[in-house]
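Apart from one protein chain that is not included, each protein chain of the complex appears where it belongs.
After this line comes subunit A, so read on.
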Amino acid sequence: MISDHDFKQIDKYLYEIPKTFRADMRVPARFYADPELLKAIQGDRSLEQLVNTATLPGIVKYALAMPDIHQGYGFPIGGVVATQLPDGIISPGGVGYDINCGVRLLATQIEKEEITPYLDDLASALYTNCPGGVGKAGHIKLRPGELDVLVEKGANWALTRGYATASDLERTEENGCLAGADAGKISDRAKTRGKDQVGTLGSGNHFIEVDAVDRIYDEPAARQMGLFPSRITVQIHCGSRGLGHQICSDYVKRLQKAVHQYGLILPDRELVCAPLSSPEGQDYLAAMKGAANYAFVNRQVLTWHIRRSFEQVLAGKIKNHHVYQIYDIAHNMAKVEEHEVDGRRIKVCVHRKGATRAFGPGSPVLPGIYRNIGQPVLVPGTMGTASWVLVGTKESMTQTFGSICHGAGRVMSRSKAKKNIRGTRLREELEKKGIRVRAGSMSGLAEEAPMAYKDVDRVIQVVHGSGIAKKVARLIPLAVIKG
């Protein structure tokens, strides 16, 4: 266990575990917290996992963790690690099984009061139209070979098939397509798992949520995004489904041998990795990009289902029920980016495991509409609490390789949540608060209860207060759809 005397506070919200803490650390480990969150962080083994990531070959500056850090496997969830090219490592365990799990935020011009009479019908339509749960197939039947095109073209495939608009792609990280994806590096087993799941939500912590804008904190940025007080928004949280899970499993297995081959010494086998320049590292990167592209398509097809649900329920009742995209961003990904390290701009492979890219204003990779305000960052809370929209800052570029948190962060295990909370009771409590709930599994609902998570407002205050992101808007839930 890591105790109070093993780290020092170096800023109001920033703590450091020095490199001297353990002989195999290559860099210090830093994490963001306030005193309350610190107690939660020390309740599990996440700091030990953070220290483990500080041993990875090629790591630069610091191993980082965001205030929503909690225990994962290998990397802590909320972890950020950058390794220097060409020989720094890439780690499939550092990206996780749900490659490009991420969040998409859609907006409307509908006022909260306008939609209230139709919310029950809308929640039901979303639940019916957006397939969720384990093993649920989507509506799309891919032709033979079409999955290969989809993983290589990403959201462009969705555009060609009529599931996307050009504006959707413009407002998606990397325009919804990571270049260099190679279907040939993805196993048949992964393709089998993924072929029927395009446009499906899955289970676990994935959801669709109808929200209302509760409060605006940065009016110019909110206006630029199309966010106004009391307006209705929709969030989608899901990833690359079975395809991504299998790609990660395949490469975690394959790279076990590479670890021996390249003489890498790791404190945990789940941190398995290979030099990015090696054939194994390159193959994983090409396969991972395929899964990332699949996830962009998955959220895009769900967007299409959401649009038709709004049309079904609100046509003829609310004049302008158009649903437009604000942004789509990954929080489980490894990407080659340029960052400043020791006064020099160098290429690094940034692993974000339960952490969101948060590039500041002026970044050339941002779409023109957001270049002056910084990248929109989407941080969902829990089904009974707020979610947040922020923007990246110049400080995030210098402090965290342009990264911030990805959610509230769990504090309670799933088994404990299920023991303490009854799903039906939770649904009643949420509905008393005016939050409609549609869920395939009551035990699954109990696992995701708000009390199983940290206080998202506190987490956001830490990233805002430390300067690595800026609050733009707070959203409150009106309807939650879970698989």
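The rule is simple: a contact is a pair of C-beta atoms (placed from the backbone, for glycine too) under 8 Å apart; a residue touches a chain by one contact, two chains touch by 3 or more; residues count from 1.
Keep this in mind: contacts and distances are computed from a predicted model.
The protein name that UniProt records for the chain not on display, among "Transcriptional regulator", "Cbb3-type cytochrome c oxidase subunit I", "Archease" or "ABC transporter ATP-binding protein", is "Archease". When the whole complex is considered, the residue among A:203, A:375 or A:466 that touches the unshown chain is A:203. In the complete complex, the hidden chain is touched by one of A:97, A:294 or A:370, namely A:97. Considering the whole complex, the residue from A:363, A:385, A:398 or A:441 that touches the absent chain is A:441.
Residue in contact with the omitted chain (choice from A:51, A:272, A:391 or A:479): A:272. Although one chain is hidden here, its contacts on subunit A can still be listed: residues 44, 46, 70-74, 77, 93, 96-98, 133-135, 189, 192-193, 202-204, 242, 245-246, 248-249, 252-253, 256-257, 268-270, 272, 410-416, 440-441, 443.
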